[in-house]
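Only a single protein chain was left out; the remaining protein chains are all shown in position.
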Amino acid sequence: MHKGRLEAFSDGVIAIIITIMVLEIKVPHEKDHIKDLVPLIPVFISYVLSFIYVGIYWNNHHHTFQRVRSINGPTLWANLHLLFWLSLIPFVTGWMGENHFSQWTAALYGFVLLMNGIAYSILINVLIRNGGKNPELRKAIGSDTKGKISVALYLIAIAVSMVNSWISFGIYILVAMIWFVPDSRIEKTMNSEYTETE
Amino acid sequence: MHKGRLEAFSDGVIAIIITIMVLEIKVPHEKDHIKDLVPLIPVFISYVLSFIYVGIYWNNHHHTFQRVRSINGPTLWANLHLLFWLSLIPFVTGWMGENHFSQWTAALYGFVLLMNGIAYSILINVLIRNGGKNPELRKAIGSDTKGKISVALYLIAIAVSMVNSWISFGIYILVAMIWFVPDSRIEKTMNSEYTETE
Amino acid sequence: MHKGRLEAFSDGVIAIIITIMVLEIKVPHEKDHIKDLVPLIPVFISYVLSFIYVGIYWNNHHHTFQRVRSINGPTLWANLHLLFWLSLIPFVTGWMGENHFSQWTAALYGFVLLMNGIAYSILINVLIRNGGKNPELRKAIGSDTKGKISVALYLIAIAVSMVNSWISFGIYILVAMIWFVPDSRIEKTMNSEYTETE
Partner (left out) sequence: MHKGRLEAFSDGVIAIIITIMVLEIKVPHEKDHIKDLVPLIPVFISYVLSFIYVGIYWNNHHHTFQRVRSINGPTLWANLHLLFWLSLIPFVTGWMGENHFSQWTAALYGFVLLMNGIAYSILINVLIRNGGKNPELRKAIGSDTKGKISVALYLIAIAVSMVNSWISFGIYILVAMIWFVPDSRIEKTMNSEYTETE
């Protein structure tokens, strides 16, 4: 029950974040030809990328809290801390899209993704350290290889952005793919867990 | 329980989509006569149409997930994919409304509806293929005639928009009506299902 | 369970409506004296009024659905119809506030309130007619005197707005008070119902 409200609040905030990003794609005024949408393409691409990232975070949040039995005060703040960095994604998405993935905008985008990654690790750690009451989660997370690789890749992307921001952009797509591609082992555990009738 | 959070997140996103569309109807500044609202009529009409479409999607989502017992990882992504295309409806609604249903705007509106229709079919298929665990849903969907007719009509509407976009607009109304008019067979099944006391 | 999702979706939409109204109170740029907020007073007053109205609708929705046992397809649409008219409140609130409660703006505000009142009556009727499965609700609503008085007052307010829109404004406050002041009979029934431990 208690967990339920943290999930509901997070769902609300993430739902708003994923949706208000689309407001950055401004309707062109007094222009109704399909060519008038061309300038919006970079904004659209950065929207798609961020939509996938926020979607990944929601999926992971969902998977993680399915294994959580016990939460405490620090959990609430670790979760709010994650939501804070997620809430900055619409801003950096809009900035990067409007400026065609230029170096500083791509670097800041990577920085916000990096902080989200770190915030997620903190949340996981707070949940695991919580008096040993979430053993299932500890087992499922394991050594969190994906999380560590992501952080390393974000750091590379930020550094590289000063040289060529398109490489950074490629790295962001790569990290998204790492998370998107289903992890067969987890999926198998999931499949049985998900079934409500079992 | 697991299904519950997917439903809650979808409800949140759809609630935001259906509501932020109204922000495209901008308050006219320093104009307080009823005549000053006349230029807003096309924007208003496209709002009404899109409100009904998003309402239909919410209703169908609600009906579909009532019959779902088991979800898995691909379900989450198929659902996010649907939410992505739904999230583009406010943009195409505003563009079409501001430009009085001109040809390209009507075509793009149809394209987004088409992609929503396809995304919904994918979601349904992912749910049905899910290890044979949603037999009720398979039976209820049947051959999905309505879905197939809709896709065909969207394609016609997009093609026709280059000739006369008002015909496209009429087709969008027609498709909405097809979904709006209650399917007596389903409704009968529903009535008994809905009753919580039985 | 089924009722739950309709409630959750309505909560989401109403929460967004009540909150986006505040976006009409625009931050004055490069003006930081308290006097710079004076022009915002009418916008603020209309916000307060609309906040109370939307709050009343949420309260009534909450009270009504507590007594609902059975919903069906038409219920979903009657509910969406109500949400549609509620979604127009931010627009008419902004228009009336910016134009200092001038005649047409006050009339349109009244018209949207009127349509909300009618939409609510339709929703109640759909719920009551639903195969006799909501007897509790029928009893609680009774002859719906408050609803009928409200509709009459809205009509008067719309007519009067052409003469003096401040009288209309007063009538809107009056209607809000009628709903705000607790109905001791209902409250008594509620008190026992609300207690979860009984």
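Each chain gets a letter, A, B and C, in the order it is written, and its residues are counted from 1.
Methods note: contacts are C-beta pairs under 8 Å (C-beta built on N, C-alpha and C of every residue); 3 or more make two chains touch, one makes a residue touch a chain.
Please read these numbers as outputs of a predicted model, since none were measured by experiment.
Engineer: If you put the missing chain back, which residues of chain A would it touch?
Structural biologist: 1-3, 5-6, 8-9, 12-13, 15-17, 20, 23-24, 69-74, 76-77, 80, 83-84, 87-88, 90-91, 94-95, 98-99, 102-105, 107-108, 131, 133
Engineer: For chain C, which positions touch the chain that isn't shown here?
Structural biologist: Contacting residues on chain C, toward the hidden partner: 7-8, 11-12, 14-16, 18-20, 22-23, 25, 27-34, 37, 48, 51, 55, 58-59, 62, 66, 180, 182, 187, 190-191, 193-197.
One rule holds for everything that comes next: only the chains that are shown with their structure count from here on.
Engineer: Chain A and chain B share one sequence, so how far apart are they rotationally when you fit their Cα atoms? Give it in degrees, rounded to a multiple of 5.
Structural biologist: 90
Engineer: Quick one: report the Å distance separating chain A from chain C, using the average Cα coordinate of each chain.
Structural biologist: Roughly 37 Å separates the two chain centres.
Engineer: Please compute the C-alpha centroid of chain B, do the same for chain C, then give the distance between them in whole Å.
Structural biologist: The separation of the two C-alpha centroids amounts to 26 Å.
Engineer: Residues of chain A touching 2+ other chains?
Structural biologist: Only 12 qualify.
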